[in-house]
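All protein chains of the complex are present and in place, except for one that has been dropped.
What follows is chain A.
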Amino acid sequence: MPNKPTCSILAAPLIAVTVGVSLTGCKILPTPSAENGGKPPAFNADKMVGDIWAAKAVPYLQQKAGPFPEVHALAKADPAAAGAKYGNPKKQANSPWTFSIRLEGKIVAANTQSRAATMDVDADGDGKADARVQIGPAMRGTALRDSLDFIQFNDFTNQIDFAQFGKAFNIYADKTVLSKLPRDALEGRSVKIVGAYVMGSGQDLPLVTPAEAEIGPKP
């Protein structure tokens, strides 16, 4: 891996010189790899996510996920135990836990006026919202990326690439899953989600980012 950028640094001026000699009079533009400090020009977060989404990411979530009420109760009582069972063990030391969850229940409220649309889900049947699910198109955070134990910050050139990779998960979820969900008369419908949420310290409802979502018919 460390050898790769060196290769492209060396290669870039060579190519430029060759082109310059054979096409005199043409404007020589710096190659992308020379411009961005030797990083392989191929970094494409959307493609990377597309490649692992169905093959690795969704299967990982499905296998790791616990029922939301159970995960959330354990997270409140014993975050470390919840983390060991449902969290990403390779998270950054000072980051909060990100848990993989399955959420089933009834939609009790929805905010589809915001671009960052959400629906509030009652998971335990008491009529009160237990979790807030993001349904896009704008989405907060990087919960999907951070739930996966095979994704490491150290595998990325810098935090910009790492962040764009995180956002690419949200974009992919929006494009392939969330944009196909109904938006009207959501209240009262049943819902089934597989996704992830980050343990928060505030009073707000846990904010779930779905990787899979189904919404039932109007009641």
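Odds and ends about this structure:
The working rule: a contact is a pair of C-beta atoms (placed from the backbone, for glycine too) under 8 Å apart; a residue touches a chain by one contact, two chains touch by 3 or more; residues count from 1.
Quick note on the criterion: contacts and distances are computed from a predicted model.
Not shown: a single chain whose UniProt protein name, out of "D-ribose ABC transporter substrate-binding protein", "1-acyl-sn-glycerol-3-phosphate acyltransferase", "Cytochrome oxidase subunit I profile domain-containing protein" or "Sulfite reductase", is "D-ribose ABC transporter substrate-binding protein".
Which of A:G50, A:G66, A:P79 or A:P137 touches the hidden chain is settled by the complete complex: it is A:P137.
The chain that is not drawn here is touched, among residues A:N44, A:Q62, A:T112 or A:N158, by A:N158. Remark: the residues of chain A touching the chain excluded from display are 2, 37-39, 92-96, 114-116, 137-138, 140-142, 153-154, 157-160, 162-164, 167.
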